[in-house]
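Before any comments, here is the structure.
Complex shown without one protein chain; remaining protein chains in place.
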Amino acid sequence: MASLDTRVGGPVTRRSSAPPASAVTSSGSQRPVSPRGQKRLSFSHNRIGWIFVAPLVIILSLFTVLPAVIALAMSFTDIGAADLRDPFAVNFTAFDTFIQVLTDQTFLRALFNTTLFVVISVPLTVGIAFVLALILNNGIRRLKSFFRAAIYLPVITNIVAAAVIWQYAFTVTGPVNAGLETLSIHGPNWLGDPVWAVPTVAALGIWRNIGTCMIFFLAGLQGIPEEVEEAASMDGAGYWGRVLHMTIPLLRPTTLLVMILMTVSFLNIFDEPYLVTHGGPLGSTQSLALWVYEQFGYGNIAPSMAGSFILLALVGIIAAVQFRVLRPKH
Amino acid sequence: MFKKSKLRRSALIVTVPLLTATLLLTGCGRSGGTAPAGSASVSVDDSPATGTVTVWAQAGEGGPLIDFVKGFEKENPDVKVKVTSLPANTAFDAKITAAVAAGTVPDVINLYSQTQSTLFRTGGIATVPDGLVDSATFFPSSYEPTVDKGAAYAVPWYTYSQVLYYRADLAKKAGVEPPKTWQDMKTFAKGMQDAGAAQYGLGLGISWDQYSAQELNNYILGNGGNLLSADGKTWTINDPKNVEALDFWGSLFADGYASPDAPQFLDVVPFLTSGKIASYNNGPWLMSWLDGANGKGWAEEHIGAVLPPAGPAGQSAGVGSGTLAVMKAAKNPTAAWKLVRWMSKPETQLAWYKASGNLPAVQSAWDDPSIADNSLLDAVKEGIKIGHPVPAVPTWGQVGGIIGQQMERVARGSATAKEALDEAQSQAAALGTGTK
Partner (left out) sequence: MYALLVVVVLMLMLPFAWVLFGSFKSQGEFMANPGAWLPESFAFVQNYVVLFTEKGFGPFLVNSLIVSAAAVAGNLVFSSMAGYALAKLKFRGSKIIFIAVVGAMTVPYVAIFVPQFLVIVQMGLVDTLTAIILPVLIMPIAVFIMRQFALGVPDELLEAARIEGAGEFRIFFRIFLPLVGPALATVGILTFMYSWNYFLWPLIVAQSSSVYTLPVGLAVASQTANTTAFGVLLAGAMVVLLPVLIVFLFLQRYFIQGVATTGLK
């Protein structure tokens, strides 16, 4: 351990003021033995801590926090595209823009649509990914890498290309309906019917996200110790019984992560409805993110900013709720 | 001590962003007058252009344009034109908006007549200097959309009209004449369908948002109605004449002459080829699509073109055009305007047609044999002459989309024409026309 003896970085005083080993707790907090020692310790930890996060703080402040604050400021005004060259020549309108947005029919419709997207997509994506992960983990021996890669391919396929495929496949006389005809099922107008457009667009989102969720579940499953599995199977529980009562509870932390990621993802769904149906038919697939983008395109900057912060708040609330509900029980 | 620092910290987190926001906001306030419309008060003489001109072209035009500008460079040896091809439409508009906000604009951009009014309103585009071009050389339907509040902001570059393309060979076999009036449409369709020549006599595409609305405009104008008031300041979408027009359009579906689902997406070419639909309203590019799919010359053998049928009060065709604009903050406005002026010379217009397939916006260029002798372009030319562009107001993109949506309801039979247009009117009225 010779390399650790050389002191690199950190003030010289640290060594001498480090308390005896007994004061160190398992959580790593250093309980100081003297006020003088405490001040120096937290000072040095402070400084080094800030050095470590300095790049993050700089990048985050410059490119996320500052722009977000500016965007928030814009949502309190009536700024429009015409004002962009002289952004201060606008009126301060406090919460008027927010109220205007929240009472806008199209915004509320987008809110409804987005809720539909989330409710349809998240359980399906997570569920299918979970089953796939189970099979890949326990059910089969060979070709694991191949299947994993195959399932991950949709995640990395260019969305524009995928959307074109979707648009073609689901036309009334397209391949999907043609295939259904061979089973004597008369398929609906997937993309032209306001009722069917939502599941069709959602399907694209589901297709694209299963791979990501599956990877996380595979990881979680591999984290389950073998002894636990063996004990359960010796218990005489059937396979699905085991899954229900043992695997799923043990996967709670993974499930939390996946649920939150997917919920945030689908709440912000944009590319799928934009590219496949442009928010149609009859506005049935217009999501909140799409609404925000379109408003920006029409030059309605202030409502666009306000809408995006309402969306942000919504995402935050739902994520927080999920954290509560899916928090691992101890 | 722990509590105090925590309080202090939370206080900081809340106050710093608030302070920043407030600081930003205290600088706010509209001045009474409007920002000066200002033209790049540039004098554009006849000397050769010099320096570098940066052009941002939308992908469709950018491709051929990169090499095309060499012609300009040859005539003006001291100038260099740098063309960058960008993703088109919404992505392009977003980029222009950001560029205008930051002041990092190019010299020249190309725009489309249906969407340019919104960009004019950013105030980042310069007005065309007086005398640069003679507006009379252009088709009126190309020139009109470039004018906003009495000033021209762009110069027409190319144009097209949407006409009714139909299966002339199938019609001949069925003994049916192409439609000239609204009533003819039903006769034509019935004739084609009864003779088994086509499943649907009419291909009426819906769900194209403002482009569907553009097609409806033909019917509206043909009935003597108008989407806008005479002064162009208010929407008159649910005017009774408009309702009648939409009602007629809806009846085409109700009577079985058209289907809301034929064609969708890429179906136009295969459906026309197979005869599933017997006609379709589209621009001249449809010919090259058909040839591309079925072999060169197929379109000439099988397709005929007529103007969109006339209504009780007149006839119109949807006209669109591409234009060129110079940015207010351009670094080399003089050379930029010279480039634009060069583009509008009849010879250049013809050369551009040959290079890109875009038809000239300058009327005299159509006299050239390459265009005049092409019979399939006759209807297009007529369309450009009698046709109308979409309302050139900043909110058209949004309102057109709303109208398109309501049209879908009528096509699917879930709303009457009156209900649909009343709904569109109320939404549009809330948005206004954007003209002050």
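As written, the chain order gives the labels A and B, with residue 1 at the start of each chain.
Assume a contact is a pair of C-beta atoms (placed from the backbone, for glycine too) under 8 Å apart; a residue touches a chain by one contact, two chains touch by 3 or more.
All of these numbers come straight from a predicted model, not from anything done at the bench.
Engineer: Which residue, A:82, A:262 or A:305, contacts the hidden chain when the whole complex is considered?
Structural biologist: A:305
Engineer: In the complete assembly, which of B:254, B:293, B:372 or B:430 touches the absent chain?
Structural biologist: The single option touching the absent chain is B:293.
Engineer: Which residue among A:89, A:243 or A:315 touches the omitted chain?
Structural biologist: A:315
Engineer: Touching the left-out chain: which of B:76, B:193, B:344 or B:358?
Structural biologist: B:358
Engineer: Which is it among A:118, A:132 or A:246 that touches the chain not included here?
Structural biologist: Of all options in A:118, A:132 or A:246, contact with the hidden chain holds for A:132.
Engineer: Mind pulling the chain A residues that touch the left-out chain?
Structural biologist: Looking at chain A, the ones touching the missing chain are residues 1, 3-5, 7-10, 14-15, 18, 21, 24, 26-29, 42, 45-50, 52-53, 55-57, 59-60, 62-68, 70-71, 84, 128, 132, 135-136, 139-140, 145, 147-158, 160-162, 164-166, 168-169, 173-175, 178, 207, 210, 215-216, 218-220, 222-223, 253-254, 256-257, 264, 268, 289, 292-293, 296, 304-305, 308-309, 311-312, 315-316, 319, 328.
Engineer: For chain B, which residues reach the chain that was dropped from this view?
Structural biologist: Given the touch definition above, chain B has residues 5, 9, 13, 54, 58-63, 82, 84-88, 91, 94-95, 97-98, 101-104, 106, 265-267, 269-270, 273, 283, 285, 289-290, 292-294, 356-358 touching the missing chain.
The working rule: only the chains that are shown with their structure count from here on.
Engineer: Between chain A and chain B, tell me the centre distance in angstrom, where each centre is the average of that chain's C-alpha atoms.
Structural biologist: Measuring from centre to centre gives 38 Å for this pair.
Engineer: How about chain B: which of its residues touch chain A in the complex?
Structural biologist: Its residues touching chain A are 17, 20-21, 24-25, 27-31, 35, 90, 93-94, 97, 100-101, 103, 118, 121-124, 207, 209, 260-262, 264-267, 394-395, 397-398, 405, 408-409, 427, 434.
Engineer: Write out the stretch or stretches of chain A touching chain B in their complex.
Structural biologist: So the residues of chain A in touch with chain B come to 65-66, 69-70, 72-73, 76-77, 80-82, 84-92, 105, 167-168, 171-173, 189, 191-192, 277-278, 280-283, 293-294, 296-299.
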